[in-house]
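Structure first, then comments.
With one protein chain held back, the other chains of the complex are shown just where they sit.
A, B and C are the chain letters, set down in written order, and residue numbers restart from 1 in every chain.
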Amino acid sequence: MFTLPDYIFPDFTAALFKNAPSVRTMPAPLDGVVPENFYATTIYPEYFKIHDTWQLMSESRMDCVVVITDDLPQAIEFRNVKKGDSVVVGRQESAENGVYVDHFAFAKKQNKGDNFSFRTSNSRETAYSRDYDRLYELLEFERENGYILWVLGPAVTFDQDSRNAMSHLVNSGYVDALFAGNALATHDLESHFFNTALGQDIYSKENISMGHYHHIETINRARNCGSFENLIEKYKIEDGIISACIKNKIPMVLAGSIRDDGPLPSVYANAYDAQDALRVHTKKATTVICLATQLHTIATGNMTPSYQVVDGVVRPVYFYSVDISEFVVNKLKDRGSLSSKAIITNVQDFMVNLQRNLPE
Amino acid sequence: MFTLPDYIFPDFTAALFKNAPSVRTMPAPLDGVVPENFYATTIYPEYFKIHDTWQLMSESRMDCVVVITDDLPQAIEFRNVKKGDSVVVGRQESAENGVYVDHFAFAKKQNKGDNFSFRTSNSRETAYSRDYDRLYELLEFERENGYILWVLGPAVTFDQDSRNAMSHLVNSGYVDALFAGNALATHDLESHFFNTALGQDIYSKENISMGHYHHIETINRARNCGSFENLIEKYKIEDGIISACIKNKIPMVLAGSIRDDGPLPSVYANAYDAQDALRVHTKKATTVICLATQLHTIATGNMTPSYQVVDGVVRPVYFYSVDISEFVVNKLKDRGSLSSKAIITNVQDFMVNLQRNLPE
Amino acid sequence: MFTLPDYIFPDFTAALFKNAPSVRTMPAPLDGVVPENFYATTIYPEYFKIHDTWQLMSESRMDCVVVITDDLPQAIEFRNVKKGDSVVVGRQESAENGVYVDHFAFAKKQNKGDNFSFRTSNSRETAYSRDYDRLYELLEFERENGYILWVLGPAVTFDQDSRNAMSHLVNSGYVDALFAGNALATHDLESHFFNTALGQDIYSKENISMGHYHHIETINRARNCGSFENLIEKYKIEDGIISACIKNKIPMVLAGSIRDDGPLPSVYANAYDAQDALRVHTKKATTVICLATQLHTIATGNMTPSYQVVDGVVRPVYFYSVDISEFVVNKLKDRGSLSSKAIITNVQDFMVNLQRNLPE
Partner (left out) sequence: MFTLPDYIFPDFTAALFKNAPSVRTMPAPLDGVVPENFYATTIYPEYFKIHDTWQLMSESRMDCVVVITDDLPQAIEFRNVKKGDSVVVGRQESAENGVYVDHFAFAKKQNKGDNFSFRTSNSRETAYSRDYDRLYELLEFERENGYILWVLGPAVTFDQDSRNAMSHLVNSGYVDALFAGNALATHDLESHFFNTALGQDIYSKENISMGHYHHIETINRARNCGSFENLIEKYKIEDGIISACIKNKIPMVLAGSIRDDGPLPSVYANAYDAQDALRVHTKKATTVICLATQLHTIATGNMTPSYQVVDGVVRPVYFYSVDISEFVVNKLKDRGSLSSKAIITNVQDFMVNLQRNLPE
């Protein structure tokens, strides 16, 4: 059975912390502009000494500034800062300045390798059996206790078994929120109408004649209905991911992008509105599973901290990146999202594995 | 020396065309919604018989509907259709219906291989010497006669030589418009201030201490200035791609995305506004060069036809996709952008090759 | 249930065939050297008119010459030709010359796509559900009726579940012959002794201290025993792929390579002896499954025809290439092995899928 690791709070009675000054702030000079020497957030637990009390920031994310509101620290994106906000300044992070970053929260004993050893990186040749086993346990735990955010690339719905598996997980309670783009939703609905994705049959792989109409025909129907709810009702759609989310009232954030046709109803045209909508979920997410999408995976990685504070308890966020490309998962690491776990495989096999191994 | 291939117009005096009916239209039922049985565009030259005259559509793109305005056909995105617009309906494309698609415009003699042969696909092991030679000739020609649209991923500015090469091409007149995202601009400007990209030195590759501040510090300065023009003036920025574009008054379309920090001034927050802004250039582009960006390459591929009508002459559009991943360039082909040419290499080497081989 | 497609023999009563001359031969001038204008084999069924009778070549492979022995055609590698052998000459292959290649054996109706369509290539985003379903049926059929050759890269044994799955398939009768290199065998045996592959635990992925000794320690023990049989007996090895093959008397061809440590006993030092040993199996193979090895997959592809003659019946050979890299599977196609099927995924997931879905 899965258990959460304990988090050990820093000992704030130590001299280091007691003698530290309170955090300094400066007012934001303009809307969306912050003071010189601003402090920027990381993915780790961060404490700010405010009126002599060390306050842990909850609902964090990296690359934000910290605004003090009602004596509490908040991670705010540059564009959301308002003129006059009290922005933390100074870049030291070991208490000297009233800021303390706990880089070693949940740190396991390092894999203390020898000076000469093989196989130190993560690749297609890495063993994933244990990762799967742990993930099954984790998802069971999180269904009861956590908040599971799924981030899907369109390939999840390009294959019949994979599309069915994802719908099944939604219906079984393993999905608390879904983040994707216009394409995932379009091809999922296209599959209902034509059994194809971009004109190719999702089981037989046959390219259907006039198949290049399928996705835009789908989009036109949806636009005509004005909402997913209307579309699903009118066409009695009972299969697929979008239908499962609507029926189970799972919130979806669909971010528009420069490559979209359509778009479908409810897709965010404005990228930063989409970020704000996604952040509602990354503030709550305790497990994030990203599948076959470089863009959305990195976006979510940017906005997800390595920990959450749930009922006063500090717990880790589990972040999985599942992709067939080592580049994608390594890129995530290169952006500071150090705590992510990678599984390098075809997303279809991954989805079917989850369906088979998770209890209803 | 480079010469354009001749385009041979269909013989509209032939019975096929003379006996064909005029095109049928239906009014759009709502803003952004089109009639049942709408006709959708491809990347090829398309003719529409209107009042007994076959009209070639200019400024085309795929996956749009055709609206007849002032007796001329126009490719309009679904979202830009207005209620009551006259939308072409019917899906035949061999004149039966008043629509004729010229699939074989500019078609070369097929590589008429044997029944048993090797090496039919495009990969890292393909020979690119001739592609380079042709591209040099093409760009010289287009500098005088065409409209060259560049589509850049951030990696173009992650290396010093590559960044310099791109700036040089802008200054030498080989760039008519630039399409990129917030990241390309951010890291290009970061390189001015810190000689880094995402905190890593673009020459020595050293990870600079506190380097994770560099890109957001850059963004904050730009937001404070309110525009690239002000930023460049205030900080006297004379190096890099953005500075070169501003000085040479090269139009830039910077599309915001869900993964952005900031964003910088002048970045489009709304994805569809960005599409509209980009379409201004894809309507004119005669050569498109896409470097190291899957998202923007596919976006541009979607919006670029295989031909343009320039001063009444029909000419091909040359579309290059340069990426280290076979997947990216093959994906472009899988989306119907069949006429693209791929060069599979590191974008740094590609850029330096262009700089070395193109005349000032 | 799986059924083999019918093969339709050419109509040799047609004038084309009746009027054709018998095949011409020339003697090989030297051992390992063939006459000018030699005819070279393909992967397709080939017929040779000998004494007025059209003889189908059985046990074919590509890139060989055809030696006529006892009035029957045989595909012989250049290096195996003997001085004076009667080698077929002339390069026409439509009967003009006494040679007829049946390029369209088993050809299905072409996927007769439109002039404008998406998704024509094979990638990580292709749907594989049906391929799996067909493969399960095929393997059940072949267990009773065919000859299944497995070609394994070392990654098959880098993960505990995958290693167990492969052993299980051997024990269940789904493996008729195994082709691999020194590394697969080494790391499979290393897993018995240390539960590691190249020093990394195949379940926990921990890098074990002094793990760089594990594979050479394993090799030394095997060399000391002198044979796999002795090693397995001495150390009572009951787990893993090599042990399963030895116990079930499944023939193994282990080809040595330039990157080997050791090698283990029974590994072929001579690459061409290994080819000859492998050809014994490719002459019989009706299904070939290649997993996660570019080198051995291409080697096997070179040596495997698209058909076999089994009890006088001509049937297709099913050739699967399973790899995480599109490049590897496309490369196979680029070498003329046109009939192969690709599944692009992590080999661990593939193996576990087979284990789960095949009857004991």
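Worth pointing out:
Just so it is clear, a contact is a pair of C-beta atoms (placed from the backbone, for glycine too) under 8 Å apart; a residue touches a chain by one contact, two chains touch by 3 or more.
The structure displayed is predicted, hence computed values, not measured ones.
Residue in contact with the omitted chain (choice from C:I8, C:M210 or C:V313): C:M210. When the full complex is taken into account, the listed residue touching the unshown chain is B:A155, out of B:A28, B:A155 or B:L278. Taking the complete complex into account, C:P29 is the one of C:P10, C:P29 or C:P251 that touches the chain left out. Checked against the hidden chain, the listed residues A:N37, A:Q55 or A:N330 yield one contact partner: A:N330. Residue positions on subunit B in contact with the hidden chain: 111-114, 116-120, 124-130, 132, 154-155, 158-162, 197-207, 209-212, 292, 324-325, 344-346, 348-350, 352-353, 356, in rising order. Seen across the whole complex, the unshown chain contacts subunit A at 42-44, 101, 103, 115-121, 123-125, 326-327, 330-331, 333-336.
Although one chain is hidden here, its contacts on subunit C can still be listed: residues 29-30, 32-34, 38, 40, 42, 63, 77-79, 91, 198, 210, 212-213, 216, 219-220, 223-224, 255-263, 269-275, 278, 294-296, 298-299, 302, 325, 327, 334-336.
Assume only the chains that are shown with their structure count from here on.
At the interface between subunit A and subunit B, over half of the residue numbers involved are used by both copies, so each side presents largely the same positions.
Fitting subunit A to subunit C on CA positions gives a rotation angle of 180°, reported to the nearest 5. If you average the Cα atoms of subunit A and of subunit C, the two centres end up 43 Å apart. Taking each chain's centre as the mean of its C-alpha atoms, subunit A lies 30 Å from subunit B.
Within subunit B, residues 42, 327, 334-336 each touch two or more of the remaining chains.
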